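Attaching a single structure in structure tokens format; questions to follow.
Excluded from the complex is one protein chain; the other protein chains are retained at their positions.
Going by the order they are written in, the chains are A, B and C; count residues from 1 in each one.
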Amino acid sequence: MAGAGKIGVFDDSIESGEARISNGKAPLSKPRASQLASDGAVPLIFELSSHGRRGSDLAAPRGAVERAVETLGADLCRADLEAFPELSEPQVMRHFLRLSQQNFAVALQFYPLGSCTMKYNPVVNDELAGLPGFAQLHPHTPDRLAQGALGLMWDLESMLAEISGMDAISLHPAAGAQGEFAGLLIARAFHRKRGENRHKILIPDTAHGTNPASCTLAGFEVATIKSSKRGFIEASEIEHAVGPDVAALMVTNPNTLGIFEPEIQKIASILHAKGALLYLDGANFNALMGVAKPGHMGADIVQMNLHKTFSTPHGGGGPGAGPIAVKRDLEPFLPSPRILKHGDKFHFDYDRPDSIGKLRSFYANFGMLVRAYAYILALGGNGLAEASRLAILNANYTRKRLEDHFPAASAEPMMHECVLTHDLEKRAGVSTLEIAKRLLDFGIHPPTIYFPLVVPGALMIEPTESESKETIDDFVEAMERIYNEALGDPQLVKRAPNSLRLSRVDEAEAARRPILRWLAVAK
Amino acid sequence: MAGAGKIGVFDDSIESGEARISNGKAPLSKPRASQLASDGAVPLIFELSSHGRRGSDLAAPRGAVERAVETLGADLCRADLEAFPELSEPQVMRHFLRLSQQNFAVALQFYPLGSCTMKYNPVVNDELAGLPGFAQLHPHTPDRLAQGALGLMWDLESMLAEISGMDAISLHPAAGAQGEFAGLLIARAFHRKRGENRHKILIPDTAHGTNPASCTLAGFEVATIKSSKRGFIEASEIEHAVGPDVAALMVTNPNTLGIFEPEIQKIASILHAKGALLYLDGANFNALMGVAKPGHMGADIVQMNLHKTFSTPHGGGGPGAGPIAVKRDLEPFLPSPRILKHGDKFHFDYDRPDSIGKLRSFYANFGMLVRAYAYILALGGNGLAEASRLAILNANYTRKRLEDHFPAASAEPMMHECVLTHDLEKRAGVSTLEIAKRLLDFGIHPPTIYFPLVVPGALMIEPTESESKETIDDFVEAMERIYNEALGDPQLVKRAPNSLRLSRVDEAEAARRPILRWLAVAK
Amino acid sequence: MRFFPHTNDDISSMLETIGVDSIEVLSAHVPADLRATARLKLAPGRSEAEVAAMISSLAQRNLGADGFTSFLGGGYYRHYVPAAVRAIASRAEFATSYTPYQAEASQGSLQAIFEFQTLICQLTGLDVANASMYDGASAAAEAVLMARRMNSKRKLVAVSRGLWPDYRIAIRTYLSALKGVEVVELPFDPATGSTDLGEVRRIADKNLLCVAAGYPNAFGVIEPLSQIAAVTREAGAALISATAEPLALALLKAPAELGVDVAVGEGQSFGLQLQYGGPGVGFMAARSAYLRQMPGRLVGQTRDRDGARAFCLTLAAREQHIRREKATSNICTNHSLCALAVCAYLALMGRQGLRELAAHNLELAHATALALGSRGLRRRFSGAFFNEFAVAVKDPRSALAAAEKNRILAGIDLGRDYPELCGSLLLSVTELNNDREITALCDSIAEAA
Partner (left out) sequence: MRFFPHTNDDISSMLETIGVDSIEVLSAHVPADLRATARLKLAPGRSEAEVAAMISSLAQRNLGADGFTSFLGGGYYRHYVPAAVRAIASRAEFATSYTPYQAEASQGSLQAIFEFQTLICQLTGLDVANASMYDGASAAAEAVLMARRMNSKRKLVAVSRGLWPDYRIAIRTYLSALKGVEVVELPFDPATGSTDLGEVRRIADKNLLCVAAGYPNAFGVIEPLSQIAAVTREAGAALISATAEPLALALLKAPAELGVDVAVGEGQSFGLQLQYGGPGVGFMAARSAYLRQMPGRLVGQTRDRDGARAFCLTLAAREQHIRREKATSNICTNHSLCALAVCAYLALMGRQGLRELAAHNLELAHATALALGSRGLRRRFSGAFFNEFAVAVKDPRSALAAAEKNRILAGIDLGRDYPELCGSLLLSVTELNNDREITALCDSIAEAA
């Protein structure tokens, strides 16, 4: 129940055993784990546990546990699942439903988290992924009996190839970062195959953290390329930086400033001329559909984040899917297996001698693929292009409306997101973090902050095409109001959030004295 | 998002066009329909509407509307669906999801609404009712092709017969009140068939409002029976009241005070001896399973509310289902059709010359029947009896724990619910309604209040078996705290709720100047 | 048992607090003979997996819309239900709350119903709509009762024979106990399929309480309501329209425009699954004069103490829990969640979408009628129709059987409920049917005929 405030609530200070005074009202006499607290505080499942409760009834014959222990022998067996939760089903449901209401989410709130493409997730896609023919399909099912799933994936690969302008796709990677890793291993294998030992990857200073981290994992050294003052990479810089030790340039386009790399084609030519590859991080694909294809830009390798552009829900942090797309000459190195079509039949092909191998079990995060496929079918070619057009419109409108208070970090045109900055730190000692927290009071999830690193106090705003003009107008008004508050009443901003169940969470304390699991308190 | 308070929120005073000052913070400059308000205020779909938006794409060929109008002729057709909402799908989802968080519900809150049996509703039952074989089954499907559905209903009828101790069941009525109506028409038809014209129904003063209302609808006069001071009907009273004009006594057992009618069998004998029937309102069946069967009490007619005892979700007010159970000699009068079994095949039998007819389309609220059936299968005979046992335990525990502050309305034993009263009106001028509103601040849905009418300031509490001891203890503590608040700080109670998005809603104003629909405001 | 949170320790300590030894003591006052015979002879409890398996196997013994091509209508209509409607209606906050007595804690349900009431007013053109009835048939019966409360001296209720059989029976059943009211059936014009206007005129006098007719009616025919209204208005009687396929209202003139006083109907078409006939949802709208005689709940807009817009149940003085035997109706639990689903469906379809969907239905149905015509099978009635119509066939049974062999449910044999219409099939064609199915249908029937 939203809107529940702090008056008359049950106290939630179970763990400390100390009664806490909430808003001047007397706390309960004996603090305990309550599933009622009107302010939304939720005890841990362990605190709700009581010995002998159960949330499941099983058809297991009586005495099965004792017999099992006898079968295996006591020295293989544990005595108990000590301190494991014991709740009834109604309590479990209430627990998680109450917890759910403690989240902001794009289905309910504006969530312009830059670089994350928090667009609308059609619920029908979840339903379709849950069809028994998919949900109950075992990964070891013979290909013959999984033609629908194989066909769907084959079709999705073709669509992604068309969208990206690339030649071959593997749906294998579990997320964008795993796609990057796969892509970099492919680059490595490619050069190796040609007898070259290139150990360096060029990465612009605006890159997402996963890019350098993936390079390390793939055994490369990272050489950072400084973006120009205008916010993009200059071909001259690359010309200069590419040597025979450079395996690839890894670039996000549009980059994390929201800027389309204007010299990308020239850069690709330079790289190719020097035997290096162009890796394009496709996490920002939401700007590109119907606008420009990475394949045409000269990209050799692209990973695509289906949980961004292709609308699979973000799940509080995942799961996603990060298909990898390559040009023809890199195809042999794709993860194994690949899906092949013979006549109208599909099968997995494991005969891939040059493949980099596998990064995970089985083929792919199939459940997410069904959703992305449904999304592409629903929008079609025209709809995908329209999505990018409207995403670009929304970002540019936001940028324009906010320019007086929060100017863009670069004067360049921006695409589907805009990176803004501000002078409030200087003028009022109010930080970007505090602005972000204050946005929560307006019911808005903050943008990505302090990223890209090259922009001081960055606010990276990606409204996506799913949001209405009205919502953006509201957001603009909130931002303007915060700007004025920061000047007039900075404490209001600095102590934000003021209206959620929790006040500012002490992250420093969490790191200083890590408590990473619940532990039973001696009673 | 729960816990959102009132600071920094968007203003919601759209309709008045006037900016409202919320908690001392400046409102937005131009109030408008915002889907962001952090306090949970939600504009109407009509206010979110904008011309040309759509939330559905249809395969309808272009120009279909114009052609349809031409086909039918303009004078049969309307020009438009003026002022009908125009929203995109993301907006519709956000609208209803945000609205949902404005509700208390038993899945999330303690909801001891007396007489309503707000027990846990297993989600699996909703899933099962949604299976394509049920959800997409058309009511005109030939019996031959609907054997699963017919078999399920036949089985459910047998189970309800066993549970109630009655001989024959019809699942036809849509809710308890329609079941009452059906039952009374059956009583009427029964007497008619025997050539008797009995036009009176005896109803105790504790009866639920639907009882007398159903009597009127069924053409009967209501004669009210006064309950004894102890809170039940005395056989002597009935002896006295039953004349040749009395068709039946309509009694709820346990009655609405939670008291098992101790003389019910004697009363049944008296009625039967005088040619009258015993109608038992089975809305309180949650007390009876494994404890006593209405059929054995002498009941001739019983309606059972599947949305109470048998756990079909209440849906914010419905739908429910109100099967009607009768003794053998009343069977011919049941609604038509009935389900018959021949060999292992089921069919609808329409050859029911004495039937009272139909009260609704088709046979029954089948979707609810699937849920009730799943519930009965899950609990089994032992589980149903345990449900009643624990419901009785919870109610008696609640009564006992509260007795010092909120004494029971009667000294008699109570079953699955307890009716309490209090002296706060007298001692502090605090009403039952105000206590109820204050409970909301504790995250608790109030009990039924001011019912039964015979108890001044009644609080009718039905915890159901789904609630834990801990939850009841929390409830007790909240009630005690409110009691003390009422004496110490009565304004705190009288101005409640203090912590929800809305303060006390002005119901008098709603009735004085009814606004029952949205109307477009001239722009 | 997984639904019960009580541990043995909980039970002991609770019993101790109460001061009894066992739970049985708490019901020991129930007569011993009743207790002794109360054991439930039902199978023991089952795991969720077992229950799911049992019920799934029953579901598989029916024919969902999947297995067969269907042209069944007759009061319940096959339409695509967007997933968003299900997602919304299955929100636990909506599904597991009850009647919103406590307004402050029920704004979600209340506002949705306020929106539903508005949508029904918009579709019908009438002034006020209630929060829902059980279904179309009981709503029709309640409408007649309401008309009677408005005009209790009149005795004659005229029900068009072109109303669905279930609606006519429900009206008769609801009225069966009321003294002095007579229900007569208005015949339909055998050529057009609409209510016989001459007959309406014939019975229209000071004794006429109301006329109830379908819009479209049970044969899919669009009744010329304005002509009936002219007669009822003249006679001072009420005109009640009943609509089982409210999608038609997206294209057809609103009942109010045609002179209807009370419009009722079934909302199932708007986002509710077929579910073998229930739960659907009844709607009822009326001119404002009827407001205080309306059955059922009404949600009104008001303010909280601080002036914020709020919604609450209102005008409860009409209802059973206040008025008891003098209430306008006995309805208590209604079909709120279904009304909420309808609201979500209509919000998604929207102003343009709903009209396009209606037009698409009409176009498909008319194409079907044409295709049957070209195979020599003629429409039974000449009246204008929306997405449902009757076709004359020699032997309906063998036509149905032939179609069933091709896995087609070709329609309803009208002769079952209308002996005078034996030799007619009632077909409903919706957006769930495509050209291929329509051709297959026509071929199957034509072959058999």
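Simple rule for what comes next: a residue touches a chain if its C-beta (ideal position, glycine included) is under 8 Å from a C-beta of that chain, and two chains touch if they have at least 3 such contacts.
Just so you know, these numbers come straight off a predicted model, no measurement behind them.
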| item | value |
| --- | --- |
| Visible chains that the absent chain touches, using the contact criterion stated earlier | A, B, C |
| Contact residue for the chain not shown (choose from A:Gln147, A:Ser228, A:Ser269 or A:Thr421) | A:Gln147 |
| Residue ranges of chain B at the interface with the undisplayed chain | 1, 50-59, 87-91, 93, 97, 122-124, 126-127 |
| Contact set of chain C toward the excluded chain (per top definition) | 2, 48-49, 52, 80, 82-83, 87, 92, 348, 431-432 |
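Operating definition for what follows: only the chains that are shown with their structure count from here on.
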| item | value |
| --- | --- |
| Between chain C and chain A, distance of the C-alpha-averaged centres to the nearest whole Å | 45 |
| Touching two or more other chains - residues of chain B | 89, 93, 97, 101-104, 107-108, 120, 122, 440, 466-468, 500-502 |
| Overlap residues in chain C, where contacts from two or more other chains coincide | 1, 3-6, 10, 45-46, 48, 50, 82, 84, 86-87, 92-93, 105 |
